[in-house]
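Note that this complex is displayed minus one protein chain, with the remaining chains in position.
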Amino acid sequence: MKLKLSIFALMMMFFLVACNPDSSEVDTGDEESSGETAEDDELVIANGSDMVTFDIHDHNNTSTEAIHVNLFNYLVKADGNGGFVGDLAEEWENIDERTWKFQLREGVTFHNGEEFTADDVKFTLERVANDDTLLEHGNYNQIAEVNVINDYELEIITENPEPALLNRLSRLGSGMLPSDYIDEEGWDTFLEEPVGTGPYQFTEWVKDDRVVLEPYEDYFGEAPKWNKVTFRSIPEDSTRVSELLTGGVDIAANIPPEDWERIEGDDAVKLADSPSQRVMMLVLRTAENEVTGDPKVREAIDLAIDNEAIVENLYNGAATPTRTRVTPGNNGANEDLYGQSNYDPERAIELLEEAGYGDGLEISFDAPSGRYLKDRETAELIQAMLSEVGITVDLQFNEWSTFTDKYSSRSFGEMFMIAYGNSMFDAALALDRLTQAQNEGETDYINDEVEQLLTEAESNMNQEERVKQYQKAQELIAEDRPHIYLFQMDSVYGLQENVDFEPRLDEMFYVDDLSKN
Amino acid sequence: MNANTQVEQNMDVKPHHKEQSRVSKVFKQLWKSKTGTVGLVIVLCVILMAVFADIIAPYDHTETNVSARLLPPFWMEGGSFNYILGTDNLGRDVLSRIIIGSKVSLLVGIASVIVAGAIGLFLGLVSGYYGKWIDQVIMRLVDSFLAIPNILFMLIILAVIGPSLTSIIIVLGVTTWVIYARMVRSETLSIKERDYVKSARAIGASDYRIIKKYILPNVVSSFIVIATLNVATTIILESSLSFLGLGIQSPDVSWGLMLSDGRDYLATSWWVATFPGLAITITVLGIIFLGDWLRDMLDPKTKS
Partner (left out) sequence: MRYFLSSILKVIPVLLMISFIVFFLVRLTGDPVSLMLPETATDQQREDLRQSLGLNDPIYIQYFTYMADVIQGDFGESFRYNQPAIDIVLERLPASFTLAISSMIIATIIAVPAGIYSAIKRNTFADLIITGSSVLGKAMPNFWLGIMLILILAVQFSIFPVSGSGTIAHLVLPSITLGTAIAAEMTRLIRSSMLEVLGSEYIRTARSKGLRETIVVNKHALRNALIPVVTIMALQTATLIGGTLITETVFSWPGMGQLLVQAVNARDMAVVQAATFIIAILVILSNLTADLTYRFLDPRIKYED
């Protein structure tokens, strides 16, 4: 046995030498065990994926932003009804079509003690507006420049009239960064030790494991509530649910429907859900030479799909049928089309006969697999429903990378399924993909009235008129069906029984809005 | 890394003596080895199931029935004889899916072993027989493949070319050929030095003839043992690929896919994942028993 031990010791030594001990320790043993519920003044939230980066301009990940909102502040915040309230900005006005003036809150400090001024706004916004390698660049290059008037006053000049500027400034990429700190210490230091103006400051980030925040005592708003906030990353669904059930986490995001029963059956935990910005939809080719170029065929497809049944059976009701992608809470939403679905298989059969496909027809259908909750099952049910009315669907599942390859090369067949989000909360982004400049090779949708409405609305500074233009466009699109909207997906959270949390449409975790009793 | 080769040779595959006719002996021995018999019976049953899958299966594996979702097996409350092993989250019959899934699982297992075996046999023969620089190159290639974990290799390739039945078979084959190449090479090396091969060469027999007549027949039984055992390994690897999202894609169905999809239901509807899991376990068990018996039979050294 001695021999065995010595061999073993040798192996161990080799491993230890090779492993090049690093600063990030695993076995510190001083971390709080997640096997028991956290203290009352601590909060643990489990996400399905890790935070991506602290570079707020170089990601497009909602669950990352959901963490960042506790560290950084925007100039303005959406109020959830299409309006805005001040955050770092106290007042703002639209001076002319291209100029917006902002008055900043005074006495705001960053976590390193420096004061927040108009220079920081200039730095933050011009960085993302000018650097085209940043992932958020496309959502900010409408900004031409930021003029600093004095420490607390500034003007934002846009390239063109930009009615959705406030939407842009109240989302991902607009968290105000400390310009002096970054100038002095460098960007890499900022990424390791990020500094913002928010109620919580950065403690540590163990990648693919957890992000830990602690309160910032000099926060300008109400004093932060929690002594420690931990965001954990637990990609495997069943593991995340198990953590919730054992009390390892206070909140677990993205609870799949198959686990609801387990959670509902346990007195220590509960479910909370909210509509999200994600809308599942079908995209069809409308060019004349395609079978789906016939509006009757597209209508038949729409009528053949029983959205209610999909929502009920696959999502346990945690989704809402819709006939538009601009759902309530978004600027320009057409609420008449929301909550609607028009299932009518008999009419669908008639329409197919009228279109000359009484003997049936075949279409190809591409769907992603494993990207969205229940995407595969949804596609399979749609295939089954379409076959009921005589449409043979050649269903092809695509792993996400294959899907995105086909998506960006626009090489799908007659129909594909996708679920778009909308972090802008504005109809412009939701309908952009249907403009003739964007839809070539995808839907090839041509409707001059829709095109005109969308072009005009894009730069229309008259908000009321703009909303009307978008609503009208949505009606026309719902009739033409280049997109067949299926349902808006909910985000579903699991909570400990003592946690109060109102899930938000934008999926953010403002941790001070949460409480435990 | 020759010691590895050596050990592997000692532990896994033993050089054996000349091939003889032993059909009757084989059956006698099979009967003596109880695990061997069990293994053979299991493997035969699974093969029969796969061959006649479409006839045996009570339902089509893609047939959904939303009003009969997640029904338990017949002996539990709420279960019925319509769905003997219950239904999955889309109301598909678990039994039918297992029966039809056996086709893909076995196909993946066997076909990828054939691909790997062909590559390994060829490169191993070339490497062992011709030696010199070509041996060096092939052996360094072997070392490179050994240094990258199979599952990682497969993950990367499948992410590149996209998972489909064909690509999974090829990838499994391309990443697992190394074991055959090493075995074939070392056997070839030792056979090459035997007197009868040397004298055959002296009379001027062609390389092709020597390989075909003297080397191949001596390699074949060790080869069969490894290949059999590897069918089991690939069936398990396929389920790991499914877990990582790069295995067989619906509407095709394999046991690995069912097991992986069913994992979310383990706590609530255990039957969705447990039965395909059992199918994998039993089949792998059968294959390993059969393979071990083959090894014992073909290898005189560990025979009792």
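As written, the chain order gives the labels A and B, with residue 1 at the start of each chain.
Please note the rule applied: a residue touches a chain if its C-beta (ideal position, glycine included) is under 8 Å from a C-beta of that chain, and two chains touch if they have at least 3 such contacts.
What you see is a predicted model, and the numbers here were worked out from it, not measured in a lab.
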(message) Going by the contact rule already stated, which one of B:108, B:123 or B:280 would touch the omitted chain in the full complex?
(response) B:280
(request) From the listed residues A:209, A:290, A:451 or A:475, report the one that touches the chain absent from this view. (result) A:209
(request) With the full complex in mind, choose from A:111, A:232, A:466 or A:483 the residue touching the hidden chain. (result) A:232
(request) For the chain that got dropped from the picture, name the residues of chain A it touches. (result) 1, 3-4, 7-8, 10-12, 14-16, 18-22, 24-29, 31-35, 49-50, 52-53, 55, 58, 60, 132-133, 135, 137-138, 188, 191, 206-210, 232-236, 238-239, 242-243, 245-246, 248, 400-401, 404-405, 407-408, 418, 420-422, 429, 432-433, 438
(message) Considering the whole complex, not just the chains shown, which residues of chain B touch the missing one?
(response) 1-4, 6-8, 10-11, 35, 140-141, 143-144, 146-152, 155-157, 159-161, 232, 236, 239-240, 243-245, 256, 259-260, 263, 266-267, 273, 277, 280-281, 284-285, 288-289, 301-302, 304
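The working rule: only the chains that are shown with their structure count from here on.
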(message) With touch defined as at the start, can you tell me which chain B residues reach chain A in the complex?
(response) 62, 64, 66, 69, 89-90, 159, 162-163, 245-246, 249-251, 263-269
(request) Report the residues of chain A in contact with chain B in the complex, numbered from low to high. (result) 237-238, 241, 256, 258-259, 261-262, 309, 313, 369-370, 376-377, 380-381, 384, 395, 397-399, 401-402
